[in-house]
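With one protein chain withheld, the remaining protein chains of the complex are depicted in position.
Residue numbering begins at 1 within each chain, and the chains themselves are lettered A, B and C in the order written.
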Amino acid sequence: MLKVAICGGSGYTGIELLRILYGHTKVRITAVTSEKSAGKKVSDVFQHLHTHEHLTYEPLNKEKLLTKADLFFLALPHGASQEVVHFFFRNGKKVIDLSADYRLYDPQIYKEWYGVPHEFVSTLKKALYGLPEMYRKKIKNAKLVANPGCYPTSALLGLLPAVQNKLIDLSTIVVDSKSGTSGAGRKADLSLSYCEVNEGFKAYALATHRHTPEIEQELSALANVEVTVNFTPHLLPVDRGILTTIYARLLRKTDTAAVLKLYEKKYAGEPFVRVLGEGIYPNVKDVRGTNFCELGIKVNPRTDTLMVVSAIDNLVKGASGQAVHNMNLMAGFEETEGLDTLALFP
Amino acid sequence: MLKVAICGGSGYTGIELLRILYGHTKVRITAVTSEKSAGKKVSDVFQHLHTHEHLTYEPLNKEKLLTKADLFFLALPHGASQEVVHFFFRNGKKVIDLSADYRLYDPQIYKEWYGVPHEFVSTLKKALYGLPEMYRKKIKNAKLVANPGCYPTSALLGLLPAVQNKLIDLSTIVVDSKSGTSGAGRKADLSLSYCEVNEGFKAYALATHRHTPEIEQELSALANVEVTVNFTPHLLPVDRGILTTIYARLLRKTDTAAVLKLYEKKYAGEPFVRVLGEGIYPNVKDVRGTNFCELGIKVNPRTDTLMVVSAIDNLVKGASGQAVHNMNLMAGFEETEGLDTLALFP
Amino acid sequence: MLKVAICGGSGYTGIELLRILYGHTKVRITAVTSEKSAGKKVSDVFQHLHTHEHLTYEPLNKEKLLTKADLFFLALPHGASQEVVHFFFRNGKKVIDLSADYRLYDPQIYKEWYGVPHEFVSTLKKALYGLPEMYRKKIKNAKLVANPGCYPTSALLGLLPAVQNKLIDLSTIVVDSKSGTSGAGRKADLSLSYCEVNEGFKAYALATHRHTPEIEQELSALANVEVTVNFTPHLLPVDRGILTTIYARLLRKTDTAAVLKLYEKKYAGEPFVRVLGEGIYPNVKDVRGTNFCELGIKVNPRTDTLMVVSAIDNLVKGASGQAVHNMNLMAGFEETEGLDTLALFP
Partner (left out) sequence: MLKVAICGGSGYTGIELLRILYGHTKVRITAVTSEKSAGKKVSDVFQHLHTHEHLTYEPLNKEKLLTKADLFFLALPHGASQEVVHFFFRNGKKVIDLSADYRLYDPQIYKEWYGVPHEFVSTLKKALYGLPEMYRKKIKNAKLVANPGCYPTSALLGLLPAVQNKLIDLSTIVVDSKSGTSGAGRKADLSLSYCEVNEGFKAYALATHRHTPEIEQELSALANVEVTVNFTPHLLPVDRGILTTIYARLLRKTDTAAVLKLYEKKYAGEPFVRVLGEGIYPNVKDVRGTNFCELGIKVNPRTDTLMVVSAIDNLVKGASGQAVHNMNLMAGFEETEGLDTLALFP
């Protein structure tokens, strides 16, 4: 049994790790931290986690935790993760960081978008961006994985085959994303309260959202040229799910069937990406609670534009499920271990 | 592997059986019926059931189905189930009927509340009411189990210990239930459309709901005296979940702690009933997607009234999960096989 | 034009007053207070109140406010309202208090349920419980009106005719209420955040909710005997609306039609109470945004129990709309002035 610890285990991604790992047969959770809930049983704080009665939240004491586990999931706020990742990594532990702190390879860009400098550049250089569909082989040998952001996961999976096949004009990409409210985290915040969110819908952080450079970094790496994108996030009155609608001008005349073939080929062996048939588009409800990304494709012949719709569960494929997938790869487990479940519908 | 067939596999309870059984290690689904979707793959009709690609809906041809399975789940409309149950049962198959057709032992009462006569009274006599917490031992040897209704499950689990311990005045029982919309079934019906249900809440079928005699039958059996109850169902704007609030006058002075002890004792060994601590009351969100029933208890000292709040997922403990639990008992499997999962929260 | 001020104008009841009074032709809002938003325009804090551009939030400075208005709406937290009410009332102003501070005539009971003593008992003695359907005549001459709580409004309107007509056994009353989330107020609170409330449903404050003595006070006054009730509030995943389901044992054999007649007679002239026909039950969606209370009646002949279902909008009839109704009565305006609108459906 692999011994794993979860740092930051009382936020939505933390408790999602607890939920998913309950169904994982090769892992034992040996520690879980929370400053606010320190001293309390997990099962007393979260009624739905009643099976975790033996687990008690503890404060994040790095030295104490070090000996308890072989792999650490960090579900800490951005900024707070930097030093903790560095510590566990430098002490020989495997680390999967769910924060954004190790996703951007360029510390300059990190500073620009996150407003703080990166204090551990040498460790940052060792980090790998953990999107299995791009970096599976490297992840298998990685010691430090930066788990991708939720929006970037949905955008990149929708764009990879188009970029790799040089289908689209890279200067025309529009990424219009809509996320369920759990993406904003678990906190007391008036703007996230039920009566403010329910029956509402809005865009936010236009042209300034921090996931923009993450999408651009990976597209640029793929295309071998600097790419910028128009990315707009929206707040959706549902608990879970991201639907991303992508637009890009086609470089050559083609049709939906031909593009579908390219997407199907690219994702043929992927356990968690499903390319839907012509005329079928995904719904976040169909992937809820699962690690699947579903893709719908359409070529608009009137405008020569490629349209891709991508759906994931932001807490699973967009966070904790992908983290478990990364762990499975790093530990040599079956890729689908712990993740082979169906969506809760309705 | 036990071969099972599902008759009526395109309604909400049918697809919930398909979802749950996907995680069951001792069962193989060998047939699934649907008149409307006959000839279509399950995975083409329900995107979230993409793993069931090998299963194709077929029409309900009893003779054809007979050889295909050893146990039949019937998720057919009330009335339609009568004859099908009879056929499979008389041909030596194990049957778990999710309709109401075999729940009421008295055919007269069935006719009164369901408006049609029962045509198979001899078979009806062989049926067992499948609430494991009441009839576990009998279920293990049963061939024909009538799976309890969703509302009765939540009401009975909330009342059993009080009735068995003669705590309450049986003439004063109020059962005020609130159910998620999936309880009304999967159908094109204006009154179930999103804009009619969303942001709404209403009571319906006051003093006339068909689950009333089912609750009364089991309470009467327990108490060995004829019991009537005030039962009011309400339509809740959520997908899943029943919360039932129960009131009954206490026969003797007592307090919450004392009653909690009786409830804890009664449900001590039960794998799917959780009695919450004093001052904690259940939320349907904490049992969503699971087979758990959570109970909160309060004695109101100002009115000498016992109040019990009971929460289940109407599609799981209130239908398909309880059916799988019954199958596990009938087949000698672990009781929790296929049902040992945590709620999807949030 | 009557000059009115609103103290506590940035909570849900405060902004609802601003919304309703925008459509009132005989009133001018001359001041609105908020500590947190002091110095900001109403229209900058609330986008939907863009018409109130001329109004700027100010701190609650009683002396300063005194000269600005003739009637004061107080939408302050319980406890905080005591002294402010006293001040304006003692200085000759008309006051409508939306808090609970002046609803309970007995300061002892107030202290028991609210945990603080009442410091202004002499003023408390001058207060009138402002339920127009009970006290219309007195309200017309009142200077200090305690606006009823949301739950008590729904419960009392459902019970008045039954109690007045001595239909029911007063020792058997069950009041099972379900409220939309706006009833909990506008605040940053994790338990009110979208992902905690959405798709959930729960009971809370069993046998201990502070609206209990308010219901009991008015029923006792009506019946001329001390009445206690079982009252259970629930949190409903909708923005607005309270549905209350009431049960009480009948003292004599009767039927739905006969009881309906009594209810229709009682509420014949009432502009804001609608008794629905036999077999029709209210839905909170049908009263959303309006000052109406809709009532559905059913006699359960199997248990000799009266069942009443009552629906209101908790922010309108349950708070700000009723406050405007009271103002209309106190100022001699048409009762329906400012309140003659239809529900937003869907």
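Following the convention adopted for this analysis, a contact is a pair of C-beta atoms (placed from the backbone, for glycine too) under 8 Å apart; a residue touches a chain by one contact, two chains touch by 3 or more.
Every value quoted in this text rests on a predicted model; they were computed, and no experiment measured them.
When the full complex is taken into account, the listed residue touching the unshown chain is A:305, out of A:305, A:326 or A:341. In the complete assembly, the contact with the undisplayed chain comes from B:187, out of B:54, B:187 or B:253.
Within the complete assembly, A:196 is the residue of A:16, A:97 or A:196 that touches the hidden chain.
One of A:38, A:66, A:80 or A:174 touches the chain omitted from the figure, and that residue is A:174.
Checked against the full complex, the candidates C:8, C:200, C:213 or C:289 give a single residue touching the omitted chain, namely C:289. Counting the whole complex, the residues of subunit B in touch with the unshown chain are 12, 181-182, 186-190, 192-199, 237-239.
Remark: the residues of subunit C touching the chain excluded from display are 12, 15, 19, 22-23, 46-51, 182, 199, 239-240, 274, 276, 280, 282-283, 285-290, 294, 341-346.
Residue positions on subunit A in contact with the hidden chain: 171-172, 174, 176, 178, 195-196, 198-204, 206-207, 228-230, 232, 234, 236-241, 243, 245, 247, 249, 281-285, 288, 296, 298-303, 305, 307, 309, 311, 346, in rising order.
We take it that only the chains that are shown with their structure count from here on.
Shared numbers divided by all numbers used gives the overlap of an interface; between subunit A and subunit C this overlap exceeds half, so the copies present the same residues. Spacing of subunit B relative to subunit C, judged by their CA centroids, is 38 angstrom. If you average the CA atoms of subunit A and of subunit B, the two centres end up 37 Å from each other. Centre-to-centre separation between subunit A and subunit C, using Cα means, comes to 46 Å.
Annotation for subunit C: residues 195-196, 198-199, 237-239 touch two or more other chains.
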